[in-house]
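The complex is shown incomplete by one protein chain, all other protein chains being positioned as in the whole.
Let's turn to chain A:
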Amino acid sequence: MAPEPSQKSDRKVFITVGTTNFDSLITAVLQPAVVDLLQSQGYTTLRVQYGQGVELYQSLYTAELEGVLAKSSMSIGGYAYASGDEITNEIKTSELIISHAGSGTILEALRYQKRIIVVPNESLMDNHQKELANEMAKLNYVIKGSLINLSNSITKSLDFGYKHFPRKGSKMFSEVIEEELDHVDKDKMYG
């Protein structure tokens, strides 16, 4: 893992594929044109969690990309995997998250009210991730991006009206548990 930049004006974009194999997302983000766009929006740091795609990540670091990064001395760092706490910290300190459609990353990003672009992996056999991304996008909790026009989604994310994700679920669940425990108590008495 690259050392954590410490300056206050640091504006970070976090790109994550989780534990899946999603090389095409890494490729789509690290295009010079896309990086240039992120730069023009004022982001200063790119952090890429690339999973198994280490060789790909290195191969994408071309002279052209280096040239684009040098324009505003944007820093870029990548790593294969990180622990849950490290990922949480990464999300907390980022401004924009570009992620695969894993429910864990989506929930975490929304917990910290981060702008998130979710890109479903079309090559996966089961399409639950796609369904989840679609529904979450319909409710304006996330932006659903695609590999072909990621730039559009990045532009959209700037002034998109992200809806506030509710945070009362665990409270409701605690109530359910208390209610059920009461039920059990009665069952013991009469049953």
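To be clear about the criterion, a contact is a pair of C-beta atoms (placed from the backbone, for glycine too) under 8 Å apart; a residue touches a chain by one contact, two chains touch by 3 or more; residues count from 1.
In the analysis below, contacts and distances are computed from a predicted model.
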{"item": "From \"U3 small nucleolar RNA-associated protein 25\", \"UDP-N-acetylglucosamine transferase subunit ALG14\", \"Protein preli-like\" or \"ATP-dependent rRNA helicase RRP3\", the hidden chain's UniProt protein name", "value": "\"UDP-N-acetylglucosamine transferase subunit ALG14\""}
{"item": "Hidden partner chain, touching residue among A:92, A:128 or A:163", "value": "A:128"}
{"item": "Given A:86, A:122 or A:185, the one touching the chain that is not displayed", "value": "A:185"}
{"item": "Interface residues of chain A (partner: the chain not displayed)", "value": "19, 84, 102-104, 107, 110-111, 128-129, 131-132, 134-135, 165-185, 187-188, 191"}
